[in-house]
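Encoded as structure tokens, the structure appears first; notes follow it.
Of the protein chains in this complex, all but one are displayed in their positions.
Up next is chain A:
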Amino acid sequence: MIDQFALSQALDLLFSSFTPWLWVIPGLLIGLVFGSIPGLQISMAMAVFLPVTFSMDFLQAMLFLTSIFTGGAYGGGVTAILMNIPGSSSSIATAFDGYPMARQGKHNEALGLGLAASVVGAFVGYILLMLLIQPLAAFVLKIGPLEMVVVVLWGLTLIATLNDSSMAKGLLAGFFGLMLSQIGMSTTGVMRTSVGMPYLIDGLPVVPAMIGIFAAAELLRLRGETYLVQNEAQRDISFGRILKGAGETFKYPGVLIRGSLLGAVIGAIPGVGSSVANLVSYGEAKRTSKTPERFGKGAPEGVVAAESANSSSEGGSMTALLALGIPGGAATAVLLAAFSFHNIIGGPSFIRNQTDVVYSIILGNLGQVLLLAVLGLLSLRLLGLVVRVPLSYLVPSVLAMCAWGGYGITGTIAGPLTVAGFAALGWLMRRNNYPVAATVIGLLLGRMMEGELVRTMQISGGNPLRYMLERPIALVLFIIMLLVLVGAPALKALKRRRQARAEV
């Protein structure tokens, strides 16, 4: 599976001089900053710093841009944990348990858990990429709209599990998100309502909506309190406790490995990636847990599942780029731009003729992951200081940043207004115990779902079920999904009934 000669050449390329590594630490720091500020996107950071790479050689440029990618993926999780603001859609599930942990004064442990899970996840993702780049590329080529429908459906099933007290409320919130995703022009070009705003022709901007519904609504709820962590003794940023949290990650090896594998596979699917990976991984961790009722209230496994999946999906997303020359998302599209600037075209010939460069990119990323562990630990002390800021100053400041972030994403008034509208919706939903995350998941996946469903209907001639029999990957995925969603709970219920009967 590994070309030994190319591997030794890759090691030579990477370690014969310090030049390729020169920009890795700045890149990780840029990524951490962009990832942790709501509204600044990783892809935006990569695009802003793309011109800097024009004077670099190809490998140096790749390591710099991918280090922004790596740092940003973790930075998004930091704000999700500390302030319930997912820096990007790939950190939504991190907030579910990370933020409750922070409110309980376990912010050090949560940050440590997130960092360790991210490092392990990214490591697993890149190792898999190195070992399986060719079979994974073949797998990606076999992914069609029906397979995407099944994966998106899997992500959507999380909606039903988000509210323990009332499933109807969770479902209503999720379906309302799906409905909101239908604003603007349809995937087939039919102009539906844009609510009188030409800016919404492409639909509601998801990230500003997510910032508004998560952050602004939560900040309003905090308004009457003094600090994020009420107990003064627990407000410290403790290196020891962060390390303890990082060590705790390895108490959940099953969750960690499953999250990393799910992330790598789902991340490899172009257009789906880390946004769905973290949701599926979180949902699976909750479903298979012996104590699912702890999820959403500060369960460490929740943070591990989400962070391992979104970080390993980075390795997965590089599969399509390196092996097929297809960008799976905005960030990999910027990487593709850097490829073309250096006259390199990703694809089978790139892997065949320049295997050493491919290996050096992957090995360089593994090195970055280790550097992220060190840099993350050092920066957490600084980022964690947010728990010591009085809420009377923190709440209006972060609210203002949320609105600015909305503008930063859209470049029009639609961004800040979306943040404001969703802040009001989120406030109303939280007051009545509706899970706001379900609405975001619906909004995020609705448009993807519609496009893939329409394509599936067209390809299958209106008979998707018969078509599924011709698509082995979709069929296997669908059967696994059914087994996980219906089979496993039914088996558990049967066992419980038998046990109860035996006791009687």
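Here is the rule we go by: contacts are C-beta pairs under 8 Å (C-beta built on N, C-alpha and C of every residue); 3 or more make two chains touch, one makes a residue touch a chain; residues count from 1.
Note that contacts and distances are computed from a predicted model.
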Quiz prompt | Listed names "Tripartite tricarboxylate transporter TctB family protein", "Cytochrome c oxidase subunit 1", "FAD:protein FMN transferase" or "Ribose ABC transport system, permease protein RbsC", with the criterion being the UniProt name of the chain not displayed | solution = "Tripartite tricarboxylate transporter TctB family protein"
Self-check item: Contact with the hidden chain (one of A:2, A:138 or A:168)
Solution: A:168
Quiz prompt | From A:246, A:357, A:373 or A:425, residue that would touch the chain that is not displayed | solution = A:425
Exercise. Would you write out the residues of chain A that touch the absent chain, in ascending order?
Key: 34, 37, 40, 44, 47-48, 166, 168-169, 171-172, 175-176, 178-183, 186, 188, 190-193, 216, 220-221, 223-224, 390-393, 395-397, 399-401, 403-404, 406-408, 411, 413, 416-417, 419-420, 423-425, 427-429, 431-432, 434, 446, 449-450, 453-454, 457-458
